[in-house]
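In this view, the complex is presented without one of its protein chains, the others remaining in place.
Chains: A, B and C, in written order; residue numbering restarts at 1 for each.
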Amino acid sequence: MSAPLGSVGARQPLDRVVVRIAGDSGDGIQVTGGQMTSTSALAGNDVATLPDYPAEIRAPAGTLPGVSGFQLQFSSSEIMTPGDQADVLVAFNPAALKVHLRDLRRGGILLVNEDAFDENGLRKAGYAASPLDDGSLANVALHRVAISRLTREALAGTGLGAKDAERCKNFFALGMLYWLYGRPVDPTVRWIRDKYAKRPELAEANEKVLRAGYNFGNTVRLFQSVYEVPPARLAPGTYRNLDGNEAIALALAAIAQRSGLKVVLGSYPITPASTVLHACSRLRAYGVTAYQAEDEIASIGAALGAAFAGALGVTTTSGPGLALKGETLGLATMVELPLLVFDIQRAGPSTGMPTKTEQSDLLMALFGRHGEAPLPVLAPATPSDCFWITIEAARIAIRYRTPVIVLSEGYLASGSEPFRVPRPDEIPVLDPGYLTDPAGYAGAYARDPETLARPWIPAGTPGLQHRVGGLEKDDLGQVSYDAGNHQRMVALRAGKIAGIAADLPPARLEEGTAGDDLLVVGWGSTCGAITQAVREERALGRRVASLHLRHLNPLPRGLGELLAAFPRVLVPELNTGQLLWLLSARFHVDAVGFHKVQGAPFRVGELRARIAEMLGA
Amino acid sequence: MSAPLGSVGARQPLDRVVVRIAGDSGDGIQVTGGQMTSTSALAGNDVATLPDYPAEIRAPAGTLPGVSGFQLQFSSSEIMTPGDQADVLVAFNPAALKVHLRDLRRGGILLVNEDAFDENGLRKAGYAASPLDDGSLANVALHRVAISRLTREALAGTGLGAKDAERCKNFFALGMLYWLYGRPVDPTVRWIRDKYAKRPELAEANEKVLRAGYNFGNTVRLFQSVYEVPPARLAPGTYRNLDGNEAIALALAAIAQRSGLKVVLGSYPITPASTVLHACSRLRAYGVTAYQAEDEIASIGAALGAAFAGALGVTTTSGPGLALKGETLGLATMVELPLLVFDIQRAGPSTGMPTKTEQSDLLMALFGRHGEAPLPVLAPATPSDCFWITIEAARIAIRYRTPVIVLSEGYLASGSEPFRVPRPDEIPVLDPGYLTDPAGYAGAYARDPETLARPWIPAGTPGLQHRVGGLEKDDLGQVSYDAGNHQRMVALRAGKIAGIAADLPPARLEEGTAGDDLLVVGWGSTCGAITQAVREERALGRRVASLHLRHLNPLPRGLGELLAAFPRVLVPELNTGQLLWLLSARFHVDAVGFHKVQGAPFRVGELRARIAEMLGA
Amino acid sequence: MSAAGPPPTRKDFASDQEVRWCPGCGDYAILSTVQAVFAKLGLARERTVIVSGIGCSSRFPYYMNTYGFHTLHGRAPGIATGVKLAAPELSVWVVTGDGDALAIGANHFVHAMRRNVGLKILLFNNRIYGLTKGQFSPTSARGQRTPSTPLGSLDPPFNPLALALGAGATFVARSVDRFGVHLAETLEAAAAHRGTAFVEIYQNCNIFNDGAFGYLTDKDGRVDHALYLRPGEPLRWGRDGEHGLGLGLAGELVRVPAAAAPGAVLRHDPGADSPARAFALAQLDHPEFPVPLGVLRAVVRPTLEGEHERQAAAAREGGGPDLARLLAGPETWEVGAGEAGDPAGTALSG
Partner (left out) sequence: MSAAGPPPTRKDFASDQEVRWCPGCGDYAILSTVQAVFAKLGLARERTVIVSGIGCSSRFPYYMNTYGFHTLHGRAPGIATGVKLAAPELSVWVVTGDGDALAIGANHFVHAMRRNVGLKILLFNNRIYGLTKGQFSPTSARGQRTPSTPLGSLDPPFNPLALALGAGATFVARSVDRFGVHLAETLEAAAAHRGTAFVEIYQNCNIFNDGAFGYLTDKDGRVDHALYLRPGEPLRWGRDGEHGLGLGLAGELVRVPAAAAPGAVLRHDPGADSPARAFALAQLDHPEFPVPLGVLRAVVRPTLEGEHERQAAAAREGGGPDLARLLAGPETWEVGAGEAGDPAGTALSG
């Protein structure tokens, strides 16, 4: 039986909804959020999500550090962020309420599991009195539901143990949400059956509870109104839900398959990059060899060694790991072999806040190597873009025989959105352009006059044995300490990287037109929030434009001119001004930075306020 | 008997002389140069040297890669560089001639060991015919001396084996040079006796040969004129000869002794930094514990661990090693403990040209860590300054509880100059300001309102047990994932480092005055060449000023204003424009870079030409 | 609190931090045993330093009211060595995990073993990466399915005891999170050792690798599957000590019926100069053999920090520090206030 979608006459149409689900890390918050997301996406909405994990270690149940959250925005129009304030907050326990209440909008729906607000729960969350009763929640629409008890009751007689039964309660809440927004339960039922295929009693129980929640919403008419969010006007095509890290893995498989390149991923687990390794280790049939090495140095080493043998070497990490890979990256710039390095940035410095997002590795990516060792740096804008930028990075790495750093972010890594699934033939074929004919050999560092790239000769190629290494060498690849040669080689390597700009799309505005009163420049994950903020301000008639940089090195052509076309420039970043620094140095632009380092992305509202302020509005 | 200094009527006075000695790496070139240097310094000249080692491995004798060189300038006025072109070149073999001839000035004296110009020697150096005979040396004053044979003859009858005898020939040449410039042989005789105390037969032989060379010069009247370079007008005081790496070690001992601080140096050998480790390992009696760890990461780790126990932690390395230390440096910025990091830069990237000098690690020092992890960066200007900057770096590290990077250079490390020996009481006492009284404790990260520094509590202090680490934390030192706390902590750490500027001398010109037509800005070892070039140009009436930066982060106060006071700014660097980048980003100054990456320092002549060009002269 | 107060109790070693491991994690038991042992040994809190890397286990210092340094993944031994060099009088403990010590940190680990620096290294071996959510570690069994090895891991695991012995360790022991008394004894032995003491502690990660040591901690496991090593005593195990270890024909260790041939049972000698027998013992593993628990090797060798002190003392004797002389170096000359070229202005000194 599928819930009768659209059969409720009274559903109010809404353009977009932000739902936040919060509870203990043991409460299945991420699963619940994930299901709500897929179901919304399947219903044709545009979606954007923001999981918010607690610190890595499981904190004691019920405490503030143990709270896990998940935010989802679904919409009938295009959206670019998971939203600022929540329209609905589901709080499974007092701690979750305490942490997340401030993000619920005035008048928003607050759904709490009343059963968890006992003395013990309140104490653990540090509440002296129950917030449910002390009038402190007057500004929101509070709904107290005995979710635990109702779940237990729904399962009475199934023979399920109390602990297992309690674990199903997230599906009760999910059922209520599905009722609230008129969502079908079918996709989740299918997912449950699949997931618990080996434990049918759990499958049955979860399904039962999901339906019970849905029906409870329906029967009790818990909410004053129920809503519907019609499908969004996405570009036609086949869509799936995808997060940024899985997107990287998929792209690597696509490269391997389409270009016939062996991909060797050397990696070492680190939050929030580990899931790329996980996803890649399921791609063995696709020509992707995932190898968990003993550390970050060995993992990039394996990738570089693989490149010497003609494979596309890849390594994935986060900030601390990138810091360790600097020496090998320097070697890679010297031996000029293709190599992809993904840094899924997290809040630093040092161990910092490993589960939180940040954009603070840009200058390290650009400069974190000794000597003159320039290399291309790219950054994806969205989870889907993690797919396409991986292919772009591989294109550059292969064409220019160079390591490339891709700076993704924790926020993109686990945030998901609808991804238009490309047909395999939409994926470009990258020609490795191996040199295999000894007749074409003019030295290991004889350069292509156009790209300045050296030949890529996979070890094993007959008749082309050669030696590479980290010492300075001449065009033939012979070690050289000659003064003039070094100066020339430094210039050639730099020129090669700078020259990539000619091969990139020139800088262009996302929104607005040259000559507007303000230009907002961003990079990485802030693209969505900036675009949305700028659109919303423009809708009010403000003359504000935006520009997004996917390529941080080299910067796209025409950027300087564009920047100069605006009287004021704002550079919002999740760091203390690293792109700002780059633009200052390169273009002497008198830009203003907007720096958030709070382990969280920008809110559209924050950006709008800043834009308005700068426009004197 | 001491050679009769000053007893030759015909000595022509000279202001300064540049001598280059070159030969096979087995020929004792560095020893010869070192002796000529000390003797000149002892004679009251100002001196500056530039050793030029071959690549690390001994190449086959007689070949071009095996050539070792040493340049010395000694002067009766203040000098700042080892000089551009040589007035005298001593070439022990054809390979040495081939490599170094181009640096001998027109009309300069060329002294060759004729015996080495046999068929074998010429072939190894790649000469088809002997340059001594083919007229190609017409522009220089060639002196052919059978140095090997004369040495052997001087030792005939001493019973010394042929091989050992041949090894003495560098002292024959040195003797001739001493004659040429009217130097006493005594200091070198003393040195020989000391060095070969355990092998008196060698002491005797070397002394004999030295005197033979001197007398040969005298007797044969080899040179048309002989010269004398009167003592220089150095500031009064006691002087010694000192190279940059030894200066660092001495300063560490001085800190340990004067401030009663235990110094723990963790290091791992790497050219050209190793000699700091060597020198420190002889300082055990001075409270300096030198520890050769298993790698660069362990060595900075040991230094940081020592700091946690209240010692001054120090680590020394070169570029590849600094690349490896980045992660631990990030931790050090997070735990805010004093730590000195010396990077003796060499030509990169990667292994590059390990024995050659460069200034290309500046941006890595500034930005080579993930997350926002700012720290102070300093750079010495001269070998002597390596002493004083070490003390300054320790002062900052201790006062601000921060790691400090000192960027020295291969050129300073092994280059030597007269160092005015300070009395111990001239060395400032650095107060560690340990917190040892529990009553004064307000949290591990409670900050001094003036410096923003946190307390330094040596592990072992009763009643003040606390925990530090790489995770973000609050003022008490408790781990915190709070959004606002992180933003505040990032700002506090940055503010602390930026605030050091208030504690530094403001920017000031070395030469010239604000409003001149051109300002030349430099950092590190280029100071000498720049100052000299600017002085010489000023002497011609050109309005050019110079400014030298010892502090690269934070930059000194007033720098922006000073830069703005000049219509044109030139930034010469031994890299591709790293300080230029920094100044551009910070001050949007439209400076022009002058970039030399040839593994060698600037020549005064090159700089003067560039200055003249910019002034349109 | 002052150093002169009454000796601290076990509770005094607990910090004010809420312990944040997963409920049921083996780390809890280890924490409380360590606290008890420190109290029993009368360690002064302020003279005790705990240095850790990164991992669940490495959160340990936060829960101890001692000096603590939560450092970087794999780097604790190097950092702890610096603490010890700067302050040899402190009791320095390293807490690490199987990933921390044996994956990224194996270099520092083997060097700490070889150097015999006064560190007590406790390796919580749960055979998994706990903190990063369950990838295989260098001690995970071959074939183990984890997020990064969905088809089964391919790497043969390290034997941490064998690795330590191969690196020249002077003290090597093993215990189990849940064997409180045995663990306490083992930690006491480690504390008593001068130089590097390495203790592998089998630790259950009930979230990502539950039951990895179930055979040992299950009801009869501690009797049937453990070989308790006691100096001078025969190598016997089983409910009634019915199994023994004897010498095989090729010199390997073999099972012998202890009752039938008591003379054939070898005796344990952790102090043997050669590490060969300890290495042979370290090879024994479940299920063919019982798991050796206790001290495999404990030999006396000079410590790094002791030797450093010795050299420093000798250096001071051979002419104590004379800064002025050091600064002057082998040769100086004087420049007077006189004019350039004035010979009086310059005087040599040897």
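Keep in mind that, in the parts below, a contact is a pair of C-beta atoms (placed from the backbone, for glycine too) under 8 Å apart; a residue touches a chain by one contact, two chains touch by 3 or more.
Computed from a predicted structure; not experimentally measured.
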item	value
Residue touching the undisplayed chain, where the options are A:F74, A:F92, A:Y178 or A:Y291	A:Y291
Contacting the left-out chain in the complete assembly, out of A:D52, A:E207 or A:E327	A:E327
Sole contact to the chain not displayed, among A:L471, A:A564, A:V592 or A:L615	A:L471
Sole contact to the chain not displayed, among A:L250, A:L277, A:L362 or A:L559	A:L250
Among C:A192, C:A261, C:A276 or C:A324, the residue in touch with the chain that has been omitted	C:A276
Which residue of A:G159, A:P200 or A:P231 touches the chain not shown here	A:P231
Interface with the undisplayed chain - residues on chain A	38, 41-44, 76-77, 187, 190, 230-242, 250, 253-254, 257-258, 262, 264, 266, 283-287, 289, 291, 293-295, 297-299, 301-311, 313, 327-328, 331, 335, 421-424, 427, 438, 458-471, 478-479
Where the unshown chain meets chain B, residue by residue	55-61, 63, 65, 267-271, 274-275, 277-278, 281-282, 284, 290, 292, 294-296, 320, 350-351
Interface with the undisplayed chain - residues on chain C	103-107, 110-111, 114-116, 138, 151-152, 154-159, 162-168, 247, 250-253, 266, 269, 272, 274-277, 279-280, 283, 301-302, 304, 307-308, 311, 314-315
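Basically, only the chains that are shown with their structure count from here on.
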item	value
For chain B paired with chain C, centre-to-centre distance based on mean C-alpha positions, whole Å	42
Residue list for chain A, restricted to those that touch at least two other chains	55, 65, 320, 350-351
Residue list for chain C, restricted to those that touch at least two other chains	54, 70, 72
